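Here the complex is missing one protein chain, while the rest keep their positions.
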Amino acid sequence: MTVHTFRPTHYWNTLGPHAPVLEIGDGDTVITTTVDAAGRDHTGERVTPGGNPQTGPFYVAGAEPGDMLALHLNRLTPNRERGWSLSGLAPNVVEPGTPLPKPGSHFTDWRMDLEAGVARLWEPQGTLAGLALPLAPMLGCFGVAPWGKQAISTGTSAEHGGNMDYRGFVAGTTVYFPVFEPGALVFVGDGHAVQGDGEILGTGIEISFDVEFTVRVLKGRRSGWPRGENEREIFAVGNARPLDQALQHATTEMLSWLQADYGLSDADAGLLLGHAVRYEIGNVFDPAYTVICKVDKQTLAQLAGQAA
Amino acid sequence: MTVHTFRPTHYWNTLGPHAPVLEIGDGDTVITTTVDAAGRDHTGERVTPGGNPQTGPFYVAGAEPGDMLALHLNRLTPNRERGWSLSGLAPNVVEPGTPLPKPGSHFTDWRMDLEAGVARLWEPQGTLAGLALPLAPMLGCFGVAPWGKQAISTGTSAEHGGNMDYRGFVAGTTVYFPVFEPGALVFVGDGHAVQGDGEILGTGIEISFDVEFTVRVLKGRRSGWPRGENEREIFAVGNARPLDQALQHATTEMLSWLQADYGLSDADAGLLLGHAVRYEIGNVFDPAYTVICKVDKQTLAQLAGQAA
Amino acid sequence: MTVHTFRPTHYWNTLGPHAPVLEIGDGDTVITTTVDAAGRDHTGERVTPGGNPQTGPFYVAGAEPGDMLALHLNRLTPNRERGWSLSGLAPNVVEPGTPLPKPGSHFTDWRMDLEAGVARLWEPQGTLAGLALPLAPMLGCFGVAPWGKQAISTGTSAEHGGNMDYRGFVAGTTVYFPVFEPGALVFVGDGHAVQGDGEILGTGIEISFDVEFTVRVLKGRRSGWPRGENEREIFAVGNARPLDQALQHATTEMLSWLQADYGLSDADAGLLLGHAVRYEIGNVFDPAYTVICKVDKQTLAQLAGQAA
Partner (left out) sequence: MTVHTFRPTHYWNTLGPHAPVLEIGDGDTVITTTVDAAGRDHTGERVTPGGNPQTGPFYVAGAEPGDMLALHLNRLTPNRERGWSLSGLAPNVVEPGTPLPKPGSHFTDWRMDLEAGVARLWEPQGTLAGLALPLAPMLGCFGVAPWGKQAISTGTSAEHGGNMDYRGFVAGTTVYFPVFEPGALVFVGDGHAVQGDGEILGTGIEISFDVEFTVRVLKGRRSGWPRGENEREIFAVGNARPLDQALQHATTEMLSWLQADYGLSDADAGLLLGHAVRYEIGNVFDPAYTVICKVDKQTLAQLAGQAA
């Protein structure tokens, strides 16, 4: 249960079977930092090329293909005052041929007011001058090394995680990844101070983070897709295009989970899901989109054999 | 501002330019009933063929093509004790080839406990015996006559509404429809006592309803798709396949709304949406799927020129 | 086996359970005309509102729900010299955000040279001046009344046919439709002198037609989707969005056909299709897209029990 403080010196723009920067143990905690999507650190200096550069990979001793890796997000804190977002909507989220809003400038800068817990325009003006968006720091892109010795761009996502941009990946959440490579090879990056559903600008408010996480190896626990849980709910994540298919992956993964861990027959799992499921939309900007399939813990506590 | 009590004697399985059952005025209220998706009324008797039969249409005096019709849902109450749902998941919400849970029987019956505000299995047994799902009565299928003299099945949805199965269509919500036919021709039906997102069983808990709604004609207010609002948020609805396209329609409709009614330039509307949008998934079972694009009123209240 | 000559006096913009214009018998032939997509007849005069207006419906004596209607296209001939097309690509066939070619004018006129069998620009100029596109007259929109008493716009397609825009619907082809209404109710319209795959301009070369077709009622022969055949091949048609789903419908329909009529087990039908299938793309412009699933008759002739 060691706490490692790690200061990155290089970053990756793919999640793949790269040389680990640190070996950590089952139950260990890592305190580290991430640069923003453009490769800028807490000082605002560009220290690596842009494109969601990742800190890591961290080799988790004992994690083998066929296990599951639990990644608990202890703390995600923007570590500088100025964040930025793109200013214009992605053309794929509006009807084809819609003339797209021409933003005043390509980038919009935002000021973090950590005390008030909000982000405001760096240069407030016009109709949006009074905007104060509640800070909700989340990891946009993180995960483990993919299957089949692939190295996959941080611009997309798949079974291994990657650029999922789900607003639920906040501190206090535990995320579960299937392990494809020895040591799992954990990557973290792409912090967002605020983000709307879908990341439909192609960015949230992009900013560098202080990050703390704790890992656990769940031996022999298989999953096909990332999973997660927080105080209120459990969730499964599907990453694919179109949204329909992402939803299919997430739903299928949740069905498996309910059967394996909640004592439900396949028929009861379907019936429960039919009446209690909630979906959320992660990224709808990337080559792969993200859909989340959720069930609240209050409902699960009603199941026979579950502790309330 | 008349209150009409209307007792239906026949029902429609398409939304179309059908002969009105009642003419009502701008501001009037209608108290009526709907049968369940299988055509059964409050006594449980099948009074009309199944397939989301609709009560109506109600002709709203003064509503003309190019106007918008506001339909405020005052009250939606299950009016019998027993509801039913299908028991097995729709094959289109799981990965292709997934062996589907075989339910014990094709239908599952549910008991409404209006006092406790929950639905329970009619015959509680097995792992789900203790399930008590919070009642959240909503209209699954309702709307107005479509464009172009079409008569469209109550099994699907489009610009005119129809079978959207959005959990947000509860009492207290105002829904806005584009008007395509003189009198708008309002239809209501397909009450659900409880429903998971997506209606992934192909049903919620289907039951007959007592319904009360109030109409208002918004002269010359155009919209391309249904819209709505409740205490917390405004929302736009897109109905299409695949989900990606439903999301495009909903997002484009919301962009128009923000520009027309909230004093935002097109660029500012996009920027606001990018950071504040929330999506929900309505129906993912029908020929047309449904996506909802929402913005919360607290955020809108921060805009210059908006009353807090 | 009567030959009826029918001169239309009104047209429909939906396919639905409308009052027949003529009752014809099993085996009868109809000689009639269609206006172009904008409602213009052989003189170029606009005689009805645009939007693929349909001639018909023709009531076929003896056709009942659950039968199949064979429609043999005997002759499709442009009956005036000037046709027209839209000039710019549909935004949904290019990558989102692609700046679309700005055409010189919204419409392009074309001259039919029936002798040479080609269409040329009405006003030849620039790089395209020498273009001589082989005439290949086809019906863009035709079919029967839909299921469930629906009236569906001629701007889209479904199980009943409609706006499929498949280049294979030329003279010499037999098209099979499921019958949903007594008399089937046959509609024909929307002639194209030339069309690229997908109708990606939103039009082919639109022109009025002389049309001759012969009907046959196939009692008790069920199909889920339109089918067809010509000298070289048999084909099944799926109409839906996205293309993936249209392809699923077409493939499933062909599987059923191979089993029912060619003595193949379900496994052999799949194996044959896997090695011999050809797909074509009909409309990719409408609310519903069209995919065609084909098998050539030479391959079918190799099956045991089939006449060579």
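To keep things simple, chains are lettered A, B and C as they appear, and every chain counts its residues starting from 1.
Definition applied: a residue touches a chain if its C-beta (ideal position, glycine included) is under 8 Å from a C-beta of that chain, and two chains touch if they have at least 3 such contacts.
Since this is a predicted model, take the numbers as computed values, not measurements.
J.: Which of these, A:A240, A:A267 or A:I281, touches the one chain of the complex that we don't see?
T.: A:A240
J.: Which residue, C:L22, C:A38, C:A61 or C:V94, contacts the hidden chain when the whole complex is considered?
T.: Counting the whole complex, the residue in contact with the absent chain is C:V94.
J.: Touching the missing chain, which residues of chain A?
T.: 13-14, 16, 51, 147-153, 155, 240-242, 245, 287
J.: For the chain that got dropped from the picture, name the residues of chain B it touches.
T.: 90-92, 96-97, 100, 242
J.: List every residue of chain C that touches the chain not included in the displayed model.
T.: Given the touch definition above, chain C has residues 85-89, 92-96, 98-104, 108, 126-133, 194-198, 200-201, 204-205, 241-244, 247-249, 251-252, 255, 262-281, 284, 289, 299, 302-305 touching the missing chain.
Operating definition for what follows: only the chains that are shown with their structure count from here on.
J.: With chain centres taken as the means of their Cα atoms, state the distance from chain A to chain C in Å.
T.: About 47 Å separates the centre of chain A from that of chain C.
J.: Once you find the CA centre of chain B and the CA centre of chain C, what distance in Å lies between them?
T.: Taking the mean C-alpha position of each chain, the two centres sit 35 Å apart.
J.: Which chain B residues touch at least two other chains?
T.: Each of 241-242 in chain B touches at least two other chains.
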